[in-house]
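To start, the structure under review is shown below, and the notes come after it.
Certain chains of the assembly are absent from this excerpt, and the rest are unmoved.
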Amino acid sequence: MATVTNNELSPEQVRDSNIYKQWGLTEIEYNLIVKELKRLPNFTETGIFSGMWSEHVSYKKSKPILRKFWSKNERVLQGPGEGAGILDIGDGQAVVFKAESHNHPSFVEPYEGAATGVGGILRDIFSMGAQPIAVLDSLRFGELNDTHTKHIVDGVIAGIAGYGNAIGIPTVGGEISFDHVYAGNPLVNVMAVGLMDQSAMQVGQAHGVGNSIIYVGAKTGRDGINGASFASAEFSTDQESDRSAVQVGDPFLEKLVMDATLKAVREYSDIIVGIQDMGAAGLLSSSSEMAAKAGMGITLNLDMVPQRETNMTPYELMLSESQERMVLVVKRGEEQAIIDLFQESDLDAVIIGEVTDNGRYILNFKNNTVADVPIDFLTHAPKQNLIMTEPKRLSKFTKTQYQPDMSDVKNTIISLVAQATIASKASLFRHFDSMVRTDTVIKSGGDASLVRVRGTQKALAMTTDVNARYLYLNPKVGAQMAVAEAARNITATGATPIGITDGLNFGSPDNPEVYYELDQSVAGINDMAKKLNTPIISGNVSLYNETDGQAIYPTPMIGMVGLLDDVSKATTIAFKHATDSIYVIGETTDSFNGSEIQKLQTGEIEGQLFEFDSDQELASQALVRDAIANDFIASAHDLSEGGLIVGLLESSFAGHLSFNVNTNQADKYLFAETPSRFVVSVPEEKANLFEELAGKQATKIGSVTDGDNIVVNTTTQTVTLSRREVKKVYQESISWQLEG
Amino acid sequence: MYLAKIYVTYKPSILDPQGEVIKAALKRMDYAGINQVAQGKYFEVKLEAKDVDTATAEVQSFTDALLINQNTETYRFDLSLVSDEVSI
Amino acid sequence: MKAAVISFPGSNCDFDMLYALQDFGVDAEIVSAKQNSLAEFDAIFLPGGFSYGDYLRTGAIARFSPIMSAVTQAANAGKLVVGICNGFQILTEAGLLPGQLLGNATTGFICDDIELSITNGQTAFTNSYESDEKIVIPVAHAEGNFFADEDTLNKLEENNQIVFRYVNNPNGSAHDIAGIMNEQGNVFGMMPHPERAVDEVLGNIDGQKFFKSMLSTILAKA
């Protein structure tokens, strides 16, 4: 074993200088490595352990909790553990989806951070053999009154657009909200959805002794070195120097890689043994995990790795996070066909190693062996059992619900629609191509988005949701509500929810209160997922979302997909005809703690979260799906942030009609955020049928009207609004705040 | 008034996909002698400042803050005193 | 009628165009930009996307692809040559249409449904529309701001070469130009995407008459 190349530290120097600590290994972990190898690890070996044992790659801290996810039902073809999860959607077809976070890179370098997030999640999808069909996002920023936040918002939006538009996969939906806790730690989660024939399924496994490891795509540079350990570190505002680990994306190259990979899967499925994208910890984690999953070993010759820069060390080659790269395992002797296919698109495709049966991870470089370690050991970071304690704030919250100040209801409504979290995000998502591929039936701007499956009657509904303020007040119930809300959005299109991907964004797990939040959130997601029969088939964990010790709200983003068997039933939120009756489905109760109105009027979020009844939720959703299947309703919209009044206004603004309603409740209930509710409109000739189906679940509150006047009667007063004026505030508020 | 001409390029380690694509196109167009192509940005900024030191400090400050991305880009600039006539 | 949809590296609306043509019963196929003949085709479509990553300038690199001399030949032979979005940008870079598409006046990519008016309803691309009909067609571009010098613009106006205009100009285009043709009337480019507006399921069929117009033109010639 050669120990020193390129003036690297010797094994003794590695030990004595404690450099492994800078790379994120603890002393206990380092000693474990020494014990297992029965010698000191050299520089490269220490580096690869630090990469593989980082939280970002190994999930060593979150795994005990993630294991609890419920991820099996009759549809699941592939659960967590591969690039993405896969669900059966009938006709021999399958839907593939997953979410990924790029929080830290997007804070450091918003454009490239967000862009490479999109690139990375798309590679997860097409490496399974699926054609990506849609991208969604879930974004959290600080409040919009801060110049730096504006800069981050602009960069992140431009980055998602820059990558997604160019590669030609529509960004069909997402969500954005703003709270001060994200000012130093924005969240950029992206979700991608793909479609495939079940026969084309690929997994990232390296079976078969002697089979070849082929490197495909961009050349390796020094970008993003240590990105994996960087993603697992907390930010401190004075640590600018750490910020060199951001990669630069090239969507043009990725489109070539994507098209060629899918062509290879179509034409050579018999000789391709496995495919894996290079994500966190690059070539290192992709190659070692493929071999470990297959119970094999692997030997790589690093001299063969295409290099963009000179004098790269083995450590750099293995840990580089250069984008747009893939690893393929191909049957021995059949490599040329694959190499030719990629070269036709002017892409590098090079044999860099082979599968072995010795269970070892061996790296050769310039005629030396620079690493030789047991692969099982490398890919299984020592478990960590962390402690959890209930956050102190939770026991201090009282049950009393906040009571909104209703002294000026009209202006309260206008201020509410101007709030960045409520106002239309169209001025932002307008930068995303939502229609390329010409399959987008329902675009951004409603509840869930809907993408048809060409050549069939089917369509896939998709959404991302989470209201982190609820989780801040109650991690478990808040998480149930996040899943419920995602499902309500899917249901409002007429589709049935079928599965979940998640993006678990939390603070430092070493803080027992944060670890508790993580545990309770997963428990809440699980509860509701089981009720809805929507298994969690993939996901992502992003921890250490803190700045100077201040953690973000617990923010487990829920990405959900639904199936609509008959696309002609697709329903949108827009009111369709004047005189249609408007109904509210579900009860409205005193639900104000954690609400938008509490935030608007007090600037704070506090108190015990209001109640959530999952049976009520299921009943409301079942009714809406039934009513849509029977063609009884013209529009359906779920109620969430801002309550009934915001829901009504959105259904009005999405089309060109107004409304006249009488809630028969006090003013404040216009703003209550009671879950499990929808607002629907029903044509006159269907009203009886609908009422019969709904029974007590629906309450008629008024009708859709022509003209500019919006009239809202409550038991205390009548409020009249100009549709044109309020719509202008709703549509332009974000631009005003960004430009102001 | 001062005119700053600012030349921004990628740091050597950063991928320059544009440069690669342009080089390939030039080769296809039979410019055989082309060895390397890098594309960067070029800014001309006119600014008022009380003296050349202030102007220099100002240019460095806003270039670092806005014009470049310090993670991936580097720059150099020339500064000259110009008449107050506005068009560049 | 046989139609070619050119696929440049980075094109991403090539299949959208193919499907739209096939919906109208056209015998259409994708042709790689590495090919150099288009002899067997009656109509040539340059689709939207980011050819060569749109590096340097939109369309600048694509215009030097091998296929482009065949496209020029087809144009000179009087065949229909249609560029949508990036295809329009490529046709202007290649000099088959005048002008250039600059960055949007309000910077950034815009994807939206946009109202167009039919300025010339007597062309091979619009004869199925009523003159002065207003339609809604999606746009999706960051560089759709049509620029040409005064003389060129005057000539376009005088010769009725402006085919579509924006009702509310989204990108700063001179004379609200959304689509133009050459003097002979066989080479056409537009920034909006008619192929995204042909399918009932997607909620907009205002692009159907664009395809019907071309079909009737070709059938009339045959």
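All chains are identified by letter, namely A, B and C, in their written order; residue positions are counted from 1 within each chain.
FYI, contacts are C-beta pairs under 8 Å (C-beta built on N, C-alpha and C of every residue); 3 or more make two chains touch, one makes a residue touch a chain.
What you are looking at is a predicted structure, and each value in this text was computed from that prediction instead of being measured.
Peer 1: Since only one copy of each chain type is displayed here, what is the full stoichiometry of the complex, written as a formula using these labels?
Peer 2: Each shown chain stands for its kind; the full complex totals A x1, B x2, C x1.
Here, only the chains that are shown with their structure count from here on.
Peer 1: Taking each chain's centre as the mean of its CA atoms, how far is chain A from chain C in angstrom?
Peer 2: Taking the average C-alpha coordinate of chain A and of chain C, the gap between them is 36 Å.
Peer 1: Provide the list of chain C residues touching at least two other chains, using ranges where the numbers run on.
Peer 2: Correct list: 52-53, 55.
Peer 1: Where in chain B do residues touch two or more other chains at once?
Peer 2: 17, 21
Peer 1: In the complex of these two chains, what residues of chain A are touching chain B?
Peer 2: Per the touch definition, chain A meets chain B at residues 108-109, 111-112, 218, 221-223, 243-244, 246, 248, 250, 252-253, 308-309, 322-323, 346.
Peer 1: Name, in rising order, each residue of chain C that touches chain A in their complex.
Peer 2: Going through chain C, the ones touching chain A are 9-10, 12-13, 15-16, 19-20, 48-50, 52-55, 108-112, 138, 140, 142, 193, 195-196, 199, 201-203.
Peer 1: Considering only the defined contacts, which chain B positions touch chain C in the complex?
Peer 2: Per the stated touch rule, the residues are 17-18, 21-22, 25, 28-29, 39.
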